[in-house]
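Data block below; observations after.
One protein chain is absent from this view; the other protein chains keep their places.
And then subunit A:
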Amino acid sequence: MATLKDATAIAGIGQTAFAKRLPESEKTLACRAILAALDDAGIAPSEVDGFASYTMEETDEVEVAKAIGAGDVTFFSKVGYGGGGSCATLGHLAAAIATGQASVGVAWRSRKRGSGPRPWKNTAVQLPTPAQWTRPYGLLRPADEIGMLARRYMHEYGATRDHLFNVALACRNRANQNPDAIMYDRPLTREMYMTSRWISEPLCLFDNCLETDGALACVIVAAERARDCRQKPVYLHSVAQGLPAQHHGMVNYWNDDPLTGPAWAAARQLWKQADFGPNDVHVAQIYDAFTPLVPLSLEGYGFCARGEGGAFTEGGALESGGRLPVNTGGGGLSEAYVHGFNLITEGVKQLRGTSTAQVPDAATCLVTAGEGVPTSAVLLRS
């Protein structure tokens, strides 16, 4: 059977500034990030013939292709479920390129979530959740929906707010090393965390990701071509999407075991296709819209056993030099929240050796997408 293993590589990455408010439009930001990624790769925009993004992306491929000057586009794809789609955009392009449907693929995300409206305030739009069963009762926001799972998780396994703080702190510490991060100059202390305002108990302010304006992009080409590009290739070793049996979206309250989410399904497929396992991952970028997603994902992707995700965070395990450094650019919690796309580009930086919190000799990186929602993940290797 044909495989995507190492068949394609990320040849270029690009990003705009990140801020609470950027003056330019999402379309302009998208074009800037894409052109920066193409320039990084040394590939002309006229060579782009594939696009992939999120269904929630508001700049469509027609607008982007004509603005950047793409050629004939022969593959375009959108992946659903918000931040769950991030890594799948790479997977779709990898599949298209490996099967000859396109040769230069661009994945991107541009979002003015910092200065724009909060999606949950639009009550006319039914987000991809069975809203009639939850929203009238005041489960309005993703923080409320995930908070419900978080409290149950803490109850069943003895996970604590200190474990969630460990996640927030690791991200903030890495952001404090990254001049591009929104929280670059703002350290976090345990006292700040423990005394901060609640958003949805048991989740406090620092358990929630940032609200950011910004855009990012990746250029994907066949592995052979990537070796002739300007940058060191970062190979897509394994990619997977995950929608487990009887899953219900962000409000995954109705299957037998709500605490084993989509990460578990994506992980099974991801590792099945890979030449290495969790113990061989040097650095991980784990989707962190909310801190509890990190221990849940650590379990799902097999870094620890079920129920041990909280304890895994102890002793600086997620910090530089720890057992598994995570979110080394600061993640969604402290660099920027752009639906997880900055986790992908940070993974690339680690394997190029150019991260601001470089893990020495990092050669393998796991990047994950939104947990709780139908998700995706990618294993990168240099």
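Here are a few things to note about the model shown:
Note that a contact is a pair of C-beta atoms (placed from the backbone, for glycine too) under 8 Å apart; a residue touches a chain by one contact, two chains touch by 3 or more; residues count from 1.
Everything that follows uses one rule, which is that contacts and distances are computed from a predicted model.
The chain not displayed here is annotated in its UniProt record as "OB-fold domain-containing protein", chosen from "OB-fold domain-containing protein", "SPW_0924 family protein", "ABC transporter ATP-binding protein" or "Putative ABC transport system permease protein". Which of A:A131, A:M192 or A:A363 touches the hidden chain is settled by the complete complex: it is A:A131.
In the complete assembly, the contact with the undisplayed chain comes from A:T123, out of A:T74, A:T99 or A:T123.
Which of A:R32, A:R113 or A:R141 touches the hidden chain is settled by the complete complex: it is A:R141. Considering the complete assembly, subunit A touches the hidden chain via residues 118, 121, 123, 126, 130-141, 143-144, 147-149, 151-152, 155, 197-203, 246, 248, 251, 253-256.
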